[in-house]
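In this view, the complex is presented without one of its protein chains, the others remaining in place.
Our next item is chain A:
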Amino acid sequence: MEGKLYAWIIERCLPLKPDTVMEADVHNNSVPLENGSLAPVDRLRRDRSDSPTPGLVEGTEPGAGLDSAMFVHAQSFEDLTADGEQEEEEVQVQEGGDGSERGLEVEKPRAEGEEREETQGQQEEEVQPGGGRVKEEDINSEGWRSHRKHVFVLSGKNIIRSIHAEGYKVVFLRKSPLVLVGVSRTRQSERELTRELLYIYYQIISLLTLTQLTHVFQLKQNYDLRRLLAGSEHLTDNLLRLLDRDPGLLLSAVTCLPLPSSTRDTISSSLQAAKAKSLVFSILLAGSRLVTLVRKKDQVLHHMDLHLLFNLVGSSSSFREGEGWTPICLPKFNTAGFFHAHISYLEPASELCLILVSTDREDFFNLSDCKRRFLERLRRRSAYQALQEALQAPSYPVAQVGIPELRHFVYKSKSSGLYTSPEIPIPYQCEEEQERLMRLYQYLHSRMHHPTRPLRSIYRCADKENLLALVTSGFELYLCFSPLGTKALAVSTINKLLKWIRKEEDRLFILNPQTY
């Protein structure tokens, strides 16, 4: 694992209306789900062919949920194109509106006062790397230069998007009041790197809320953001590691622990029963895999927010020591307010982690009780045993699919926002090779989703592996074959694999998402 560096430069911040209402209510999330979920369920069931073909209708692809979708899920680059220039609007917290829509009250962030004197003079327009790490490095040192990636966060008014040089790129993302800068030696495209910066931006927002961030810079334009973010470096480090490894962040999707659907349903209904007034989301994780997610009716979680929760849990071992209680902003849900998350492992040595997301910061004991009730119910109904067994096989070898020369694949159902992927096979198990495979998927993804020249499919044949990517209205599929795999094999694999996923979809996906 190579180190990453951060620096923050503050130049100016966005002026905020003096009386921006802090009482943040939840965005109206009853967005019509444009995917299959609007169609009558009967038709969807009928259309769920056992031998799906690439031409199938969206919402009937393997892995598509039967009822409603769990997530608000973005088309891949929606985040980059849609809210790039709309910061001002986002800052203004929704006020007024239809009172009856207010299902939730999110706690106001307490504005960070100027409790400390500015000790460090900050020069404008000058990049000041270093910081963010326990040990600061000299930027003129060879060691500093040789890091594979550098990440800066600056602020300012500029329309520079990126700088390209031989062997590295510098990418800028404007998210007022910040400008995030990434320097990378990886061969990722400008868009891939911008996406990574966007994740880092939302990571920062999840700690501070946009309201607080804006407020801080409103009070002091040259505020040293490092002061506010001190101690959160492990979160950003872990996030960057996930971006290098986890296809979910690339695909804007989440993967599930394979589980018999009856077991999953029991767990979901146990979570559903253990509800509390303030509870918005109950999420059970096995490592980085979703076991189930139960949500308040009409409240939908964005995959980005879920990844930030995953990152929070994955970056820290402290939640293993007992029940954690932490404020967190879910920026895709609402950039203005904090939720409070009750985070605990079901057993000290277990991979199973329960996240209960609440709107009430005084509700710790209530949620602790929810967890107790959930566990009791789970044990009573013997689902716990089945879950423990499933944990023994958190993934599956690609051999189960029975296609020769197929080494690995990633399949995403667009309408459910879930993906499935087998274990990383032997040639890619070491860290470098695993990241190389991810880079290949990122490369395919980037070409397939080019903003002005998107592709239907891409086949790439080279010395080490042959790759095929396919995007239809219902799914995205990325396949990796050994160099012995022929084009004919690649073509025939698509239908075989879709058929296999259909057969296994009960186990691999969450088809019946639950609400309280």
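Everything that follows uses one rule, which is that a contact is a pair of C-beta atoms (placed from the backbone, for glycine too) under 8 Å apart; a residue touches a chain by one contact, two chains touch by 3 or more; residues count from 1.
As a working rule, contacts and distances are computed from a predicted model.
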UniProt protein name of the chain not shown, from "Ribosomal RNA-processing protein 43", "Vacuolar fusion protein CCZ1 homolog", "DNA polymerase delta subunit like" or "Probable cytochrome P450 301a1, mitochondrial": "Vacuolar fusion protein CCZ1 homolog"
Hidden partner chain, touching residue among A:Ala349, A:Ile426 or A:Ala462: A:Ala462
Touch criterion as defined above, residue of A:Ala165, A:Ala349 or A:Ile426 at the omitted chain: A:Ala165
Interface residues of chain A (partner: the chain not displayed): 127, 139, 145, 150, 159-168, 170, 183, 187, 190, 443, 447, 450-463, 486-488, 490-491
